[in-house]
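For this depiction, one protein chain was excluded, whereas all remaining protein chains were kept in their positions.
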Amino acid sequence: MHIPDGFINGMTSLGAGVVAASSLAAGLRRAGKVLQDRQIPLAGLVAAFIFVLQMLNFPVIGGMSGHLIGGALAAVLVGPWIGLVVMTVVVTVQALLFADGGLSALGLNVINMGVLTVIIGWLAFRLVMTLLPKNATSILAAGAFGAWLSVVVSSLAFVGEYSIGGGGGAPLSTVLAAMAGTHALIGIGEGLITAGVLGAVLAVRPDLVYGAQVFGLRHTEVAALNRRAVGLFVAGGIAVAVLLVTLVAPLASDDPDGLERVAIDLGFSEEAEDHSLGDSPLADYEADGVEGEGLGTVVAGLIGLGATFAVGAVLMLGARRRRVRVDR
Amino acid sequence: MSIPALEVVSLSYHYPDGTEVLREAGFHIHPGERVALLGPNGAGKTTLVFHLNGIFRPETGSVQVAGLPVEDENLMEIRRRVGIVFQDPDDQLFMPTVRQDVAFGPANYGVEGDELRTRVSDALSAVGMLHVADRPPHHLSLGQRRRVAVATVLAMRPEIVVLDEPSSNLDPASRRELADILTALDITMLMVTHDLPYALELCPRALVMNDGSIIADGPTREVLSNRELMKANRLELPLGFDPNFDR
Amino acid sequence: MSIPALEVVSLSYHYPDGTEVLREAGFHIHPGERVALLGPNGAGKTTLVFHLNGIFRPETGSVQVAGLPVEDENLMEIRRRVGIVFQDPDDQLFMPTVRQDVAFGPANYGVEGDELRTRVSDALSAVGMLHVADRPPHHLSLGQRRRVAVATVLAMRPEIVVLDEPSSNLDPASRRELADILTALDITMLMVTHDLPYALELCPRALVMNDGSIIADGPTREVLSNRELMKANRLELPLGFDPNFDR
Partner (left out) sequence: MAGTHTHALFVHGDSELHRLPASTKLGALGLFVLAVVLTPREAVWAFGVHAGLALLGVWIAGLKPMFVARRLLLEIPFVLFALFLPCIGGGEQIEVIGLSLSVDGLWSGWNIVVKGTLGLAASIVLTATTTVPDILSGLDRLRVPRLITSIAGFMVRYLDVIAGEMHRMRMAMLSRGYSPRWIWQLKAYTASAGALFIRSYERGERVYFAMTARGFTGHMPSFGDEQVRPADWVRAVSVPAVAWVAAGWALAVA
């Protein structure tokens, strides 16, 4: 997802830079009030942690892998304002120190991976929390949902930017379908990991989770953390993903044919960007032999979701069997 | 002649940054022996320990555990047989609670249910840490963490234990209690230590390592009485301690 | 009557997870004294040490350094005066090279140029680690790291040094060398240790801590000769060691 120089034209990039800078300024103004001396290093630690998670790949389906973006996680851990600053730092450091993502595209990358994921993640988290009982399980569920939604929205933002300032060449609808489909899946991974990390931190240091502080969760309430929460929420996340793929994909695909689709997948799917598991860069969630373009995407998406769910189920079963069963 | 429990043959190793650490180190230990590994800071003792269960692989030379060479296909088996207590307890403990940490090793080898619970509580009571079983290990004091680290290895019921300075940061009573546990175990043992009276008490045989090689091997009392050897390897007995006193 | 170099008055503290650790601990140390702090694992010694320069703040009670209360406006001054050697060297060393790590403290107080260079090399030679000055600290052996950790504090030329088990993981010769360095320093010193002969050698006075309170305070030789006190606090002298032998 790190956009390089020249992918989006100069004027759009500059415009994005201005937008990113002003939201950063807003974030800094709000964060500056809460960030005491002691929290600056800890913000740095969260940034480093998210940076590391972004470098690790997790499998999605069929040899495809994704990695965490982490904006929603940051928002729930340290709050939206510091989260925004933290994510901006992460993306900037990636561009400047690791040459990952173009310098001229910094504004775009900050918006996609920082500003949007934090804001969407946090809003969705708050929204879900107002609907659910105020306990630790809900925090995980809300965090996971926020994470999933933030990834999808971030991918849509990319499409928006491409439509404004892309060099042309690829039909927009194709890009949209591929991005939304892929990221509805990758987002599930993001949601799971976010819930997993939040669960682990809540169990030991609930004082470190801003989202839990906001809702006044105390140590004792957190101790009753329900492990099934994550599992339940995965199911919910998948349901929403199904909905999205069914609704958005048909609108998106006007006239792509097989080759076009593969080309897009090649260019866009996350796994090609990363190294470790990049054995098959072909994200084969296009069902072969299904004609009728919109339908093909939907079927592919559904098969993908089914596969994800199957893998997830096997995984959980296995995990249960292997789990260190010593808890009373 | 029995097969050595542990056999190290002319082992060499250097770290990725180029520091040469092991130079043709070699020794062997027979089943049931208790051996101390002595030597100055930076001699390469910890690096050697990391070779004994395949965490590091020899550049030249070889390591065999009960006749099994340390190679990919034997790793699981070797790690079941050789339990290592690391020098730094933070290297050893990583699970959310002490109980889960102690259970981790046996659970990987398929131990479960009651058997697992017994093993965990046995190991924790042996080191006197049962009362912290449900706390996170990184919230313990350093001495407490070291005791839990020993328990994680005891719970695996290994045939060979390798301990890298097990007594450091322990209070004096715990140090003695650990000695009692270890002598009662009756298994093959290699113990790295800077505490020479402790080595003498626990291990009839001692190896001296310096600059990556084993340069002495003999009965601990003799090694500790050899003035030149001791001096050349930065080993010194505490003031007023006589290795030949009769216990 | 001089102002105490260090004064701790009925200090209490508990960790965020609720563990109560310090309970009304209190003592004071006069300028130039060398005092040992003894006690079992988990007694709260390290937690107490963290209060002495304001890393942790007292919940109740107070800490004063040379008459200055440990409060925000005095922190810089207090941290210049009190140097702490942490129990775990990995917590202490964080810069890319050993040299930079040792320079970090004095540089924070505006020392620079030649003066800084001299301080760094003096401190590193004092612990015999000048030859690793340009290596990253995390590539050193544990004993080497501990020596560098001592150097980082020496380089600050503090008035009071607090050492949390400085001798653990050191080889016997380094342990003695460290004792020589510390006695030569002629500053106020508080040393946490489980090595009782070492405490006797270095510190004329000893405090005993258990369960968060100071429960004994007196000449080290007397403390170590008090059978009941020793037993109740998991303190034991090594086999064959007599605290009243004449040095």
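For reference, chains read A, B and C in written order, and residue numbers begin at 1 within each chain.
Note that contacts are C-beta pairs under 8 Å (C-beta built on N, C-alpha and C of every residue); 3 or more make two chains touch, one makes a residue touch a chain.
A quick note: this is a predicted structure, and the numbers were derived from the prediction, not measured.
S.K.: Touch as defined at the start, partner being the missing chain; which of B:R34, B:R79 or B:R205 qualifies?
M.R.: B:R79
S.K.: Quick one: say which of C:A107, C:I187 or C:L237 touches the chain that got left out.
M.R.: Of all options in C:A107, C:I187 or C:L237, contact with the hidden chain holds for C:A107.
S.K.: Pick from A:L96, A:L131 or A:I164: which residue touches the chain that isn't shown?
M.R.: A:L96
S.K.: List every residue of chain B that touches the chain not included in the displayed model.
M.R.: 16, 50, 53, 55, 76, 79-80, 84, 86, 90-96, 104-105, 108-109, 136, 138, 152, 156
S.K.: Please identify, in ascending order, the residues of chain C that touch the omitted chain?
M.R.: Residues touching the hidden chain, for chain C, are 50, 53-55, 75-76, 79-80, 83-84, 86, 88, 90-92, 94, 96, 100, 103-105, 107-109, 112-113, 116, 136, 138, 152-153, 156.
S.K.: Using the document's contact rule, name the residues of chain A that touch the chain not shown here.
M.R.: Residues of chain A in contact with the hidden chain: 4-7, 9-10, 13, 28, 31-32, 35, 37-38, 40-45, 47-49, 51-53, 55-56, 58-59, 85-86, 88-90, 92-93, 95-100, 102-104, 166-171, 174, 189, 192-193, 195-201, 204-205, 208, 259-260, 263-264, 266-268, 272-273, 281, 311-312, 314-316, 318-319, 322.
In this section, only the chains that are shown with their structure count from here on.
S.K.: Report, in whole Å, the distance between the mean C-alpha point of chain A and the mean C-alpha point of chain B.
M.R.: From the centre of chain A to the centre of chain B is 44 Å.
S.K.: I need the residues of chain C touching at least two other chains; which ones are they?
M.R.: Expected reply: 17.
S.K.: Considering chain A alone, which of its residues make contact with at least two other chains?
M.R.: Residues 204 of chain A each touch two or more of the other chains.
S.K.: State the interface residues of chain A toward chain B in the complex, per the touch definition above.
M.R.: Going by the criterion above, the answer is residues 200, 203-204, 322, 324-327.
S.K.: Looking at the complex, which residues from chain A come into contact with chain C?
M.R.: Its residues touching chain C are 204-205, 207, 219.
S.K.: If you look only at chain B, which of its residues touch chain A in the complex?
M.R.: 95-96, 99-100, 103-104, 107, 112-113, 116-117, 120, 136, 139
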